[in-house]
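A single protein chain has been omitted from the complex, and every remaining protein chain is retained in its original position.
Right, chain A next:
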Amino acid sequence: MLYALKIAIRYLTASKAQTALLVLGVAVGVFIFVFMSALIGGLADFILSRTVGDISHVTIKAEDAEPAILISPEGHVLAVTEKGRMRTATLAEAATWIPLIEAVRGVVAVSPQITGAGFLTRGAQVAQVSVTGLEPGRESAILNLDGYMVEGAARLGSGLVVLGQRLADDLSLGLGQTLRLQSSGGVSTMLTLSGIFQTGNGMIDSSSVFVSLPTARTLFAMPQGVTRIEIKLADLNAADATALRIRGLTGLDVVPWTDGAEQLKEALNAQAQTGYFLKSFALITIVIGVASALLLSTYRRRPEIGIMRAMGAGRGFVVVVFVTQGALIGLLGGLMGAGLGYLALLPFPSREAFRPGTLPMDITQGSYGLAITLTVLGAILASILPARAAARVDPVTAISQ
């Protein structure tokens, strides 16, 4: 209906100030929508990167061998294999799994590790530490060790150890010093301190030490295999699906980060709900604003509608004229609001360059297309009532008014 469009545009341009105000009102609603999307999205990403950005997104753990029980057909227990006191569970075939896991879509890094407990001794001082053996070359695959180094280097090699600032302070350690690391299994070795990091995480900074995988093999008497494989994903939210896929592929015990992160998920969910709530209000405001403005215009133009009806315009034509006005207002307001929202988000630092203390706005999560689409749909919805009122105008009374 080209002609209905022409008339709709004419009506909108006939009262420019009024239309401009209406479009501006819609744009403000869309602006709020875009701003909220960017804020809620950015905040969620920020919180996630702060909490789980440095941890494994998907972890494969060596299954603790459960006591195996052999039961006779009559129900008697014939034999029980006791759970080993020492580590019995290993991912012996790790070497074959890793290329397979690396090929899974969405996997950005894979880190085979040997973990265990140990004691760090320097002179008379002793500290209990958790030891992680990392494959040289993959030191920063999961925890970004490289990025957190304050002294020395993250690079691990045979006879080297890297540990946190707090632990170094506690034991008054300096780069290049030699210390003794004894594993819970009793194996001990002399290591040289080659790097000190500070992650901001108290646990890691005060009790974690990193050695190379070969060193860990010696310490934990594990000539082959690993105790866990940590996997980092491109998309945090894909952890559940990816874990399932890897489990299907390898048959191993694969755990996504979301297991046991219920509180975090609840908090993020509540935050998202708040966002939906505010965005819905922005949309409702738009719908009410457009509906009332168009209803007013319908009333003001009653005589004209009467004339058009007398001249042979059908009810459908009148409906299209008013719905088109609504759609145009929605489109203009939507484009303007989304544009203004984008401009307003430009000064905020990008996700990578984010500084604490400001709002973690993410310009890429403005939901611009969704905002415009929903606004146009909302405005069309809003114009249905006025359009129907217009179509019902009785030409006789309208013209004789």
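Note that a residue touches a chain if its C-beta (ideal position, glycine included) is under 8 Å from a C-beta of that chain, and two chains touch if they have at least 3 such contacts; residues count from 1.
Note that contacts and distances are computed from a predicted model.
This figure omits one chain of the complex; the name its UniProt record holds, of "Lactate utilization protein", "FAD-linked oxidase", "Lipoprotein-releasing system ATP-binding protein" or "1,2-phenylacetyl-CoA epoxidase subunit A", is "Lipoprotein-releasing system ATP-binding protein". Here one chain is not drawn; of A:123, A:186 or A:312, the residue touching it is A:312.
Only one of the listed residues, A:106, A:136 or A:395, touches the absent chain: A:395. Against the chain not shown here, chain A presents residues 1-3, 6, 10-11, 14, 303-304, 306-315, 317, 395-396, 398-401.
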